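With one protein chain held back, the other chains of the complex are shown just where they sit.
So, chain A:
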Amino acid sequence: MFYRLSGVHHANYVSDSRIFKVPADRNLTAFIFLIGLAAPFIIPSLYLNSYMLPWLIWTAAALGLNLVTGWAGQLHLGYAAVMAVGAYSSIHAARFGVPWEFALIIGGLTSSVIGSLFAFAALRVKGLYLALTTLAMQFVMDWVLTHSPAISGGSHASLQSPTLALLGQEITTDTGFYYVAFGWCVLVTIFMLNLKRTGLGRALVAVREKDFAAAILGVNSFYYKILAFATSSFIAGVSGALLVATFFFLAAPEQFSVAVSIQVLAMVIVGGLGSIIGSYFGVALILLVPGIVNGLVVTLSDGLGMQIDVETLAHIPNAVYGALIVIILLIEPLGLGKLYGNIRDYLMVWPFDQFKK
């Protein structure tokens, strides 16, 4: 009923490879896009700048990781390091006087180069060995950042970001920052939506399923793996740079530590490997839920007038949050994206689902 299928016939390949095969999906996406556009006017500024903005930027980043882990099937444990490369090189470029538009692209390209250089070495091994090699990249990057003041800036290795300016406009308001993040996230999403239906996307999936089988089909798996690493590193680099330019305002090594790498991977896995909408949900769960649960628990204990000591109060949300992840993965091992897919599949034929049985 909600996803009306009547009259939807795909008679040729072009029609069959549309992004939205069902009009309801397209309408829903358009609706969410409009809400996103109107967010600064309908969402209080606190939520806009401390929830929505990081959520969108991290979603863009997670989509990048999803490209390499979800689509191409390569486990990547050094994603935050790649983001750091982008962030630091963009900021250095911007401090040097390069306009921000180019600085962001420079950041993306540097990440891309360094990310794929590592991939060259790393891709000689597979699976868990690859995961460990990428983890090594993370540690190398951490070490470089904490040991080279020229890169990481002065005191406590923090590097101030110049004011963001795009198309000659200085961006200083919450609304402005939000639109930059929103724009970037939309761009990455459109790219990922299209990736699904291109030869590149199909090649990546083939490599993921079995790389030598893909080779037999004539897909150069090494080339596509490098390509996946390079593209995802580009997205990581720009996302890292935007994260600093619109949210942190200064770059510090802790913002891109190994813990962050694992967090992004968790976002992708909880959200669902290879799922775009899943990445949105996954980021919301991993990034925002701890803060929200924390707020809820505090309000609850205040409201009930309970005397809980601050340490316990801090640990309850962690326990709730951990339990939430376990429960979600128990209910649906393929992640939140699949959970959404299940609901969609159910509604697709509702109330006539008995016909399917």
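One rule holds for everything that comes next: a contact is a pair of C-beta atoms (placed from the backbone, for glycine too) under 8 Å apart; a residue touches a chain by one contact, two chains touch by 3 or more; residues count from 1.
The rule we apply is simple: contacts and distances are computed from a predicted model.
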Missing subunit (named according to UniProt) among the choices "Protein-arginine kinase", "Branched-chain amino acid transport system substrate-binding protein", "Nitrile hydratase beta subunit domain-containing protein" or "Ion-translocating oxidoreductase complex subunit G": "Branched-chain amino acid transport system substrate-binding protein"
Residue among A:V14, A:L128, A:L167 or A:V310 that touches the chain left out of view: A:V310
Of A:T198, A:N318 or A:N342, the one touching the omitted chain in the full complex: A:N318
Residue among A:S232, A:Q255 or A:S275 touching the omitted chain: A:Q255
Residues of chain A (touch criterion as defined above) contacting the omitted chain: 46, 49-51, 54, 95, 146-147, 153-158, 160, 247-250, 252-255, 287, 290-291, 294-295, 298, 309-311, 313-315, 317-318
